[in-house]
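I have a structure here, written as structure tokens, and I will follow up with some questions on it.
A single protein chain has been removed from this complex, and every other one stays in its place.
Order as written gives the chain letters A and B; numbering starts at 1 within each chain.
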Amino acid sequence: MSMSNETAAPKRPSGFWSYANPVKFLGLTERVLPALWLLSGLSLVVGLIWGFFFTPDDFRQGSTVKIIYLHVPSALMAINAWFMMLVASLIWLIRRHHVSVLAAKAAAPVGVAMTLIALFTGAVWGQPMWGTWWAWDPRLTSFLILFLFYLGYMALWAAIEDPDTAADLTSVLCLVGSVFAVLSRYAVNFWNQGLHQGASLSLDKEENVADVFYFPLLVCIAGFVLLFFALVLYRTGTEIRLRRARALLAREARA
Amino acid sequence: MTALLTRDLALAIRAGGGFGLGLAFFLIVTVMVPFAVGPVPELLARIAPGVLWLGALLACLLSLDRLLALDWEDGTLDLLATSPLPLEAALSIKALAHWITTGLPLVLISPVLGVLMNLPGPGFVWLVVSLALGTPALSVIGTFGAALTVGVKRGGLLMSLLVLPLYVPTLIFGAEVARRGAQGMDPTTPLLMLAGITAGVVALMPLASAAALRVNLR
Partner (left out) sequence: MMPDLGKYADAVLSAYGVSILLLVALVLLTIVQGRRARRALIAIEKRSRNDG
């Protein structure tokens, strides 16, 4: 665990960047995590119970509208997790903070889980509404492609022995992958218009969501966001400890 | 630069891997399709553009692991990295060599396979055009995948997992050009999109490939 800050800069960095120091980062997460776990658990329980038990059925969609409390937050986090990985990878490539790239690594499995939840809830919602589990609708297809990008990113991490090489290569892949994910999104939009004229399977729910559904949805979104942060902070701590254990073992082997 | 190109071409031809195997793979995939879906001419004509594009794409993918692996093992890549030629340029040349030995033959043979697949008359021109325009992008993107995984032992499968999602936009627009051409529709829009992707990828992807390769050569 090299702390490039301390060798490069005579002055200790302060503010946000000081948490690039793994020891300080671990100290911070120890203090913040209990509250974060509690808050995320609380808002998830409140939001999901509120949504499941105390909201009316939609007059067109019936009780399936309750799936929204899982589908929308998980889809949101599936995309934002990748976005967070992109930012963290950039910080690693530019400022060489190990904590940053480890946070990106830690976020990937969480993103995969979110994508899976979004895809699954979408499928069981689509079945009664559209009469099919799966349609090659642009949004669905884009999520599937995003899922593949997550798998590739994690596979690359797993395949490379040297931690810094793995960090660099996965960061480059994350950057390039982001560009291609956006490209694919447009390509997929174009491609499906080429098949069906006009979208018969519109997923734009936000417009017609009434307040009864909106507030519990907000609570659920908050719960998913908090859970994401709790998981990523905790997992980053795990990655830091694994890295440090590895470094110590390597030193022992040399001695 | 020409020296590097001629060297790569000569190696590919002598080893016989690039030319022969890629083409044979393309042929055999196309031949397998009617066995899988049935010999109905209308059905084959309908799926021909997509199947041919997919076959060409997979043939391209399969030859990628030879792109850098041999030079990695015998140290040529280290020499290239220290030579005055920028690594970006060297990788572009390598991608070009890969395209000449793999992509170009695929483009040239595709009309023959189109006959096998009962491709409708107007589709031939557009199939060749779209493949000619799209396969350079496949080679360049593939070079990036090869540069990422060159240090990984038995990285072929991993590379497929990394490269295939990156192929999605090219495949969508390329196959769309061929399909619209075959159905007698106007393929201008996807053709322009495909050209845009190829131009952008050829211009920018070598930067990423070189960055990845430098990390691996450290």
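To be clear about the criterion, a contact is a pair of C-beta atoms (placed from the backbone, for glycine too) under 8 Å apart; a residue touches a chain by one contact, two chains touch by 3 or more.
Nothing here was measured: the structure is a model prediction, and the numbers come from that model.
K.L.:
Which of the visible chains would the unseen chain be in contact with across the whole complex?
P.N.:
A
K.L.:
Just to verify: which one of A:148, A:187 or A:227 makes contact with the chain not shown?
P.N.:
Answer from the full complex: A:227 touches the omitted chain.
K.L.:
Have a look at A:113, A:212 or A:225 and name the one touching the chain we're not showing.
P.N.:
From the options A:113, A:212 or A:225, the contact with the absent chain belongs to A:113.
K.L.:
Please pick, from A:66, A:97, A:139 or A:185, the residue that touches the omitted chain in the full complex.
P.N.:
From the options A:66, A:97, A:139 or A:185, the contact with the absent chain belongs to A:66.
K.L.:
Identify the residues of subunit A touching the omitted chain, counting contacts across the whole complex.
P.N.:
Touching the chain left out of view, subunit A contributes residues 44, 48, 52-53, 57, 62-64, 66-67, 70-71, 74, 109-110, 113, 116-117, 120-121, 124-125, 127-128, 227, 231, 234-235, 237-238, 241-242, 244-245, 248-249, 251-252, 255.
Keep this in mind: only the chains that are shown with their structure count from here on.
K.L.:
Help me check something: in the complex, which residues belonging to subunit A touch subunit B?
P.N.:
145, 148-149, 151-152, 155-156, 159-160, 165, 168-169, 172-173, 175-177, 180, 183-184, 186-188, 190-191, 194
K.L.:
For a test of understanding, state which residues of subunit B touch subunit A in their complex under the given definition.
P.N.:
Within the complex, subunit B contacts subunit A at residues 144, 148-149, 151-152, 155, 158, 161-162, 164-166, 168-169, 172-173, 176, 180, 189-190, 193, 197, 205, 208, 211-212, 215-216, 218.
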